[in-house]
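Left out: one protein chain. Kept in place: all the others.
Showing subunit A:
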Amino acid sequence: MVRMTTTTAPPATSAVAFERVSKAYDGVPAVDTLTLDLRPGETVALLGPNGAGKSTTLDLLLGLRRPDSGTVRVFGGDPRAAITAGRVGAMLQSGGLMGEVTVRELVGLACALHPRPHPVDDVLAHADLTRIAGRDVGRLSGGQEQRVRFALATAGANDLIVLDEPTTGMDVTSRQAFWATMREQADRGRAVLFATHYLEEADAIADRVLVLYRGRLLADGTAAEIKARAGARRITFDLAGIDEAVTERLRSLPFLAGLDVSGRTVRLRSGDADATVHALYGLGIYPHNLEVAGLGLEQAFVAITEAEEAKTA
């Protein structure tokens, strides 16, 4: 863990608090003794590859599933109570839409159901749906459906907005527009929690990033901290005459997250490739065929997990 989590009960002001929450499907753990704490007004990314337990975590948070053990609290109480009080707006991938009605009618319904609704026209405008308000919900593209789900999640004044991979199916322009709207929401003091497997989204939007892997919380910190931790860059080069002394000098490189030497080939993982390469030359080492490549998120997780497992071994 980058940041230590306290074992004492979180303060009552938490927007979301998970306390050693576990959930398994047919004996396979999806979420494993997860403890996390989300404060009001924070924008937090829940980052992890497919199957990391992101969707299950959100389901537990929203009271759609019950944990096998541990407690989930939303605004200090039961998740369902927070939702029926209209304090939480959520947009899930698995959420379907009512058929045979228009976009306006459906968004109007979400407003009618909310205890503190926004005007329907405002909600439509914010979700960029005004142009297609009269269209049948059954005749929308994937991106348009996502915008309708977003409108349903923001139909009233919520204190927490939960989004599961919200930009799936959106093109680059809609994606940017979406996050601009989301930042607006966050600026109004709402807590925003979103699940994503795009490191860039987490990087650009979130104040804080929670890294989930195989149902466990691996890291909790700012995007920069996480990337440094994962060694987000891979540096590969060839080097003649590698011996113990050279390997030892390589180990002293700054931001080094992993080192692997096989024959003439050296593979490094670094949290800051510029600084590491700069230091490499500084050590008087002159590599051949130097390559710097971004590490995929999946690989970054493997890197963090390996480090975690090595620590516990």
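Throughout what follows, contacts are C-beta pairs under 8 Å (C-beta built on N, C-alpha and C of every residue); 3 or more make two chains touch, one makes a residue touch a chain; residues count from 1.
Rule of thumb we're sticking to: contacts and distances are computed from a predicted model.
The subunit not displayed here is recorded in UniProt as "ABC transporter", chosen from "Inactive metalloprotease YmfF", "Monosaccharide-transporting ATPase", "ABC transporter" or "Acetyl-CoA acetyltransferase".
From the options A:Ile83, A:Met182, A:Leu199 or A:Val266, the residue with contact to the unseen chain in the full assembly is A:Ile83. Touch with the chain omitted from the figure is made, among A:Lys54, A:Arg73, A:His114 or A:Arg229, by A:His114. Interface residues of subunit A facing the missing partner chain: 62, 64-66, 80, 83-86, 88-92, 94-101, 105-106, 108-110, 112-115, 149, 152-153, 155-156.
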